[in-house]
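Coming up: subunit A.
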Amino acid sequence: MKYLYYPGCSLKSTGRPYDESLRAVFAALGIELTELDDWNCCGATAYASIDENQAFGLAARNLAIAEAAVTDGPPTIVAPCSACFLVLTKTQRYFEDYDHVRDGVTRELAAAGLTYRGHVKVRHPLDILIHDVGLPAIAKLVQHQMKGLHVASYYGCQVVRPFATFDDPLYPTSMDAIMRSLGAETVDWPLKTRCCGGSLSGTIKEAGLRLNQHLLVEALRKGSDLVVTCCPLCQFNLECFQKQINKNYDERISLPIMYFTQLMGLAFGIPEKELGIRRLFIDPLPVIGALKGGVPAHV
Partner candidate 1 sequence: MNNQTPQNGNRRITIDPITRLEGHGKIDIFLNERGDVDHAYYQIPELRGFETFSRGRPAEEMPQITSRICGVCPTAHHMAGTKALDSLYHVDPPPTAKKIRELIYSTFMLEDHALHVYILGGPDFIVGPDAPKETRNVVGVINTVGPDVGRKVISMRKRLRDIISLLGGKVIHPVFGLPGGVAKGISRDEVGRIRDAADDGVEFALFTLEVFKKIVLGNKAYVDMITSEAYTHRTYYMGMVDDRNRVNFYDGRIRVVDPSGKEFALFNAASYADHIAEHVEPWSYVKFCYLKQVGWKGFTDGPASGVYAVAPLARLNAAEGMATPKAQEAYEEYMKTLGGKPVHFTLANHWARIVEMIYAAERMAELARDPEITGETIRVIPTARPTSGVGVVEAPRGTLFHHYETDPNGIMQNANLIVATQNNSARIAMGIDKTAKELIHAGAVNESLLNRIEMTFRAYDPCNACATHSLPGAMPLRIRLFDHSRCLLREIVR
Partner candidate 2 sequence: MSEQNGEIRIGFYVCHCGHNIANIVDVAAVARYVAGLPHVVVSREYKYMCSDPGQELLRQDIHDHRLNRIVVASCSPLLHEQTFRTATAKAGVNPFYFQMVNIRENVSWVHEDPAEATLKARDLARAAVRRVAAHKALQPKTVSINPDVLVVGGGIAGIHAALTLANAGKKVTLVERAPTIGGHMAMFDKTFPTLDCAACILTPKMSAVKNHPNITLWTYAEVTKVDGFVGNYTVTVKHKPRYVKEDLCVGCLECIDACVYKEAKVPDEFNRGLGKRKPIYIPFPQATPQVVLIDPETCIAVKSGKCKRTCVEKCDRLAIDLDQKESFDEITVGTIILATGFKTFDPKRVSYYGYGRYPNVYISLEAERLINASGPTSGELILRDGRRPKTVGIVHCVGSRDKNTHRWCSRTCCMYSLKLAHLLKEHSGAEVYNFYIDIRAAGKAYEEFYDKLLEENVHFIRGRVAEVTDWAVIPEEEGKLIIRVEDTMIGVVRRIPVDMVVLAVGMEPQSDAQEVRRLFNISCSTEGFFLERHPKLAPVDTFTDGIFIAGACQGPKDIPDSVAQAGAAAAQALMLIDSGEIKLEPNTAYLTEQNCSGCKSCINLCPYHAISYLDDKHRASINEALCKGCGTCVASCPSGAIHQNLFEDEEIYSEIDGLLAERSPESTAV
């Protein structure tokens, strides 16, 4: 399997562990990722909320480059960051559905000497893993069964809403399924797509913290040992504000928040430093019982 890879800015900064672990895990699964050459900002929030057309233009440039990059068959972009995934998907959909967007984008690209014919497929890693790779193939690679580990899968909003391209918009299960194929137990966590506060944590702190508190408390109440997620911003919110939440609301929360690809990597026996585990603030290794003595000695 070969795909174009669109990391986006987060995976080059706060989300580095996601980038590292994703590449490692996909490599292990024999999936070839080619980073899109000369990619640019996906056009997420900052632009989208100010000038939608510009956002479309930015996103479309990436799509156009991708289209040109692949000669055999329709090109597929893998976008791990929820924001990128959403904006690229939206641009693709609008390009197909609305004349004015199609014309606008075409005009803007022409200015840059580019053309886009609308053939690119934008897909999320979860989609690839479930539908292209398949759970059996994943299970086959597992060296360290995550037996007895209770995992809460957190999807956030953007990967499934408003475009439910590969999973249920309100109660997605793809990440849970993958976790189960690693041998872990998944908790039925009704808040798996509830708001993480997004950038509120930075703007209206009180609101942001409350929202995260709900998520963390319910996750613990359901007996989770750790939370896995597929979104850099969610990971950041859930992990980095735990101290603050404990202080403000008198909680005793210390719950590891990691990328689902990191847990997959550990299960596959990929050395943890290739998975950016050390970059996390809350070390998940202690709770990952399955790894006791299981982590390769040379690590």
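Note that contacts are C-beta pairs under 8 Å (C-beta built on N, C-alpha and C of every residue); 3 or more make two chains touch, one makes a residue touch a chain; residues count from 1.
The set was built so that all candidates are chains of the complex that A comes from, given by their letters.
Here the structure is a predicted model, which means the values were calculated and not measured.
A.B. asks: Out of 1 or 2, which chain touches subunit A when the complex is considered as a whole?
C.D. replies: The answer is candidate 2.
A.B. asks: Write out the stretch or stretches of subunit A touching candidate 2 in their complex.
C.D. replies: Residue list for subunit A touching candidate 2: 168-171, 188, 190-191, 214, 218.
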